[in-house]
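Heads up, one of the protein chains got dropped from this complex, but the rest are sitting where they should.
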Amino acid sequence: MNKRVLMKGNEVIAEAAVRAGCRHYFGYPITPQTEIMHYMARRMVEAGGVMVQAESEVAAINMVYGASAAGARVLTTSSSPGISLKQEGFSYIAGAELPAVVVNIVRGGPGLGGILPAQGDYFQATKGGGHGDYRNIVLAPASVQELYELTVEAFNLADRYRMLTMILGDGTLGQMMEPVAFREEEPIDSSDKPWAVTGFKAAEREHNTIQSIYIEADDLEALNNRLQDKYQIIRQQEVRSEQVNCENADVIVAAFGTCSRICRNVIRDAAALGIHVGLVRPITLWPFPDAAVVSAADQSSVQAVLTVELNAGQMVEDVRLAVNGLKPVYFHGRTGGNMPTQKEILDKIRSIVGR
Amino acid sequence: MEMTVLIAGFGGQGVLSAGKFVATAALMEGREVSWLPSYGPEMRGGTANCSIILSDQSIGSPILNQTDVLIALNNPSLDKFSPMVKSGGLIIVDESLVKSVPNRQDVRLIAIPASDMASEAGNMTFATVILLGAFSACTSSIQRETFEKALLESLPERHHHLIPQEMDLFDQGAAYAGQS
Partner (left out) sequence: MMEEKVFTRTPGLTDKPFHYCPGCTHGIIHRLIAETMCEMGILETSIGVSPVGCTYNNYEYFACDMVQAAHGRAPAVATGIKRVHPNHTVFTYQGDGDLAAIGTAEIVHAAARGEKISTFFVNNAIYGMTSGQMAPTTLIGQVTTTSPFGRSADAQGYPINVSEMLATLQGAVYIERVSVTGVKQIRQAKKAIRKAFYVQQAGLGFSMVEILSTCPTNWGQDPVSALQWVDEAMMKQYPLGVFRGSEIEVKPEWK
């Protein structure tokens, strides 16, 4: 590990991508993630790469589609309204089985909403957003160091499974500075891409085509079956989460990203009152860490599960599906860019345990 | 040991940079740090603030609901954030720009005419350095030498020639804190 340097989350994402071998970035400005683009505008020149400021998010994601089809490691980043515009491209990328990394530094919605931090895009990120039966791998970092590590990992996952991998952050993570230690060398899976359009040699291979259209029902069903098989493997192999202080807890809190950090403080506050709070922090939002939630909730000491989010209640639906009636599941959330305070969360926990 | 600092003022006063100097210096001293800016539509003259946490342990939430230290460079910021200062905490104000101070007997208040001093020294953005000198003297949370190193690391090379002057102002701020 190199020495720790103080960097902004957004800049760390950009630096991580370059270190992961990304040399093609396509984007469109939107707060609160534009520093990524500013960083890339300089850094890509140094690295011998390409940064194109597209005319829209729609164009940017389609440039990603083209560059990925051409075999490159490629990144686009945006924030909520821009991510909505990119959904068309996400669906085509899924259908064409192309690797791509997308970062969503979420802000408050709906509509133009606000520019302050939020987690209101959980449904959109994990349940689809575009049309058709598809999934994206969704990673939820909670610190600047983790932004770096998961961005590198996102490129490996995208290439390994030939699918879109999303980093779901929020305005706090993007804007804050924390120390980050970069590795000397990144763990890059450099797999061949024999499917890519790179120009062909008639002697070596047939011409390649990249498409997401299958007019015949059986052909399209075959694609869907292949995708579902792939998603099943990912559910088995790529689930990540963290459990903090869960053993013999009175209450389990489930939270991701920035929100999980507020909840970490609540563990301390609650302990001072003699309440044992544990935290389950999903790191992959899809695939969702059902088993980690269940193992924490299914202890005799646990009275209830509380999900805390920067939205009106989205991940709580996945928590309920996982808990499946084993314990009551409660929710606390704030929207609009407001953050739940430690006291609010503690009060909610106290009302649940009745002390 | 954890200390939280909120620095607030107008955009353009160097509030965000001041926070970065503190965080960089603390990182150099081997502590955990977080720095979180307010952000909004980009404009000059708007309000700006940043939250800094310095800790011996890994930091939980980077968001402050209350703070040990408030450094306020204008009246709106002081009025807005002084209720967040913990009992026994510290408020440092730029007396040149702050006309009325909150009535709180449970905190230490230090008032320094930092902007006037900076203006005399020829650069308004030095005001934050003066206030940080006072902060350093009152809390011993960052050492003078590491602060100087942090300036060296944070400032672009074309501004490095200003550092001796800034350290002189840092010392003046520290002396002010000693007197009050």
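Labels for the chains are A and B, by order of writing; each one numbers its residues from 1.
Everything that follows uses one rule, which is that a contact is a pair of C-beta atoms (placed from the backbone, for glycine too) under 8 Å apart; a residue touches a chain by one contact, two chains touch by 3 or more.
Values in this document were obtained by computation on a predicted structure and should not be read as measured data.
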{"item": "Left-out chain, listing which of the shown chains it touches", "value": "A"}
{"item": "Identified contact with the non-displayed chain, of A:68, A:124 or A:151", "value": "A:68"}
{"item": "Touching residue (missing chain; options A:39, A:92, A:122 or A:331)", "value": "A:92"}
{"item": "Subunit A residues that touch the omitted chain in the full complex", "value": "24, 26, 50, 52, 54-56, 58-60, 62-72, 74, 88-89, 92, 96, 197-202, 207-213, 215"}
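To be clear about the criterion, only the chains that are shown with their structure count from here on.
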{"item": "Whole-Å gap separating subunit A and subunit B, where each centre is the average of the chain's CA atoms", "value": "34"}
{"item": "In the complex with subunit A, residue positions of subunit B that touch it", "value": "20, 23-24, 27, 32-37, 39-41, 59-63, 65"}
{"item": "Subunit A residues touching subunit B - in the complex, by the definition given at the top", "value": "4, 6, 31-32, 115, 171-172, 175-179, 258, 261-262, 264-265, 268, 339, 341-343"}
